[in-house]
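Note that one protein chain is taken out, while the other chains of the complex remain in position.
And now, subunit A:
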């Protein structure tokens, strides 16, 4: 089949906007943007936008007040300094990433909203900072992050290590929360676009048209802030702000961009000419290893004038050559579902697949279950290939009703080419009538499980740090050559709870108090009642006789 590309034109950027993207003298703020287009075997197109702003300020030092913002957005900078945030990762996702059909994403994210933050060691009241931070972010991103409170926040002990600099081991400064019910819409995209240095007026951000982005199977926008080294020797540190947008389209679109520092479009073409034809063909080809997968990418560097040709626009045309090609099977894959029937009990089953043909590796499974599903940890079973597989590390924090959710973290060794099943039973609680959502029969969402692992790679990874590395391969720091870090999110669950009758508060109070009153009334009666023998009333004749007898002084008749 053939698909044609969509062509768009953008007029030259006004000089004012063009300036903001230039290198500012005297500082080393940097901006880099990138778009990776990867056709997927299911006929979809995966487009991943990444925008990176490097901000050369180290406000970890005392006494340095930051007031000059250049490319870095002021709103986020103020948030970072006010709440002493060291790392912040927030994502809004609509749809679920189908790992088996689409492969591994560059930046994984669970459905709904997810927020995890590492605070500095100097913070004394982490919970207070967390609460304020969620409310402020809720305002910045126009999302209902204010629903994040202590009942859905956990402190994972091993799953979310910092992605930037720093060697933190004290998980008291880490907070993780997820809102699986959160919906993403254009209202969230607009403030996200505003955080970019040029907004949506120049650069690849021009391609971010809401109508197209939201007509997609999967849409995820994220903001990741972390401290990074600026060079190999790590002599100076900088704050890195990465804004990523991952979209999976059924149809595809192409686009163009205007000036930026470094602005490139990477097109994953596999073996060129096999899957599709690309025009205009580009002489620039680069190979990158991402997620254990060595692929060839055609690179279009938008900062060079020759990319654009005479019309000052870039049109990409991809022609499919029909079905073909093998997709690399993802080595790690997880699913989750609820088993059982009725509204009293249930079982959560998490299934993790290890598709590596001969290597076993350990995975860290993190589950955060709300308090109203009472987990019974003595029913936890882990089976691989129908044999018991005991986890080597279990960290379990039971829930406290209305205060804290369950947190279960386990390190499980997955045998090669196998399926591991983790099951745990739970009981559903009856909540107070005000604690139900307005649509209680829809059910309650349980956030995705997180499976984190260092997967052995079939291809050697590069641990060198270079400035020229494409953004999509440098998101997660690669520490060793033989394995790469993968995080897989499972489906969120939808669980029904038994409901009381919401129309009945007065009736219930009256009826229950009636029964209590019946008891009380009977008691009162019996406590205060005295018993008297009742003399039967005499017939008239006997009464007269008694009258006479009384006069005479003789004993009376009865």
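Quick note on the criterion: a contact is a pair of C-beta atoms (placed from the backbone, for glycine too) under 8 Å apart; a residue touches a chain by one contact, two chains touch by 3 or more; residues count from 1.
Here is the rule we use: contacts and distances are computed from a predicted model.
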item: Record-based protein name (UniProt) of the chain missing from this complex, from "Phospholipid-transporting ATPase", "Phosphatidylinositol glycan anchor biosynthesis class U protein-like", "Mitochondrial ribosomal protein S17" or "Latexin"; value: "Phosphatidylinositol glycan anchor biosynthesis class U protein-like"
item: Touch criterion as defined above, residue of A:399, A:422, A:451 or A:493 at the omitted chain; value: A:399
item: Touching the absent chain when the full complex is considered, from A:146, A:186 or A:344; value: A:344
item: Contact residue for the chain not shown (choose from A:234, A:516 or A:554); value: A:516
item: Those residues of subunit A which, in the complete complex, touch the missing chain; value: 341-345, 371, 374, 376-378, 394, 396-402, 406, 429-434, 498-501, 504-505, 508-509, 511-512, 515-516, 518-520, 522-523, 526-527, 529, 531, 533
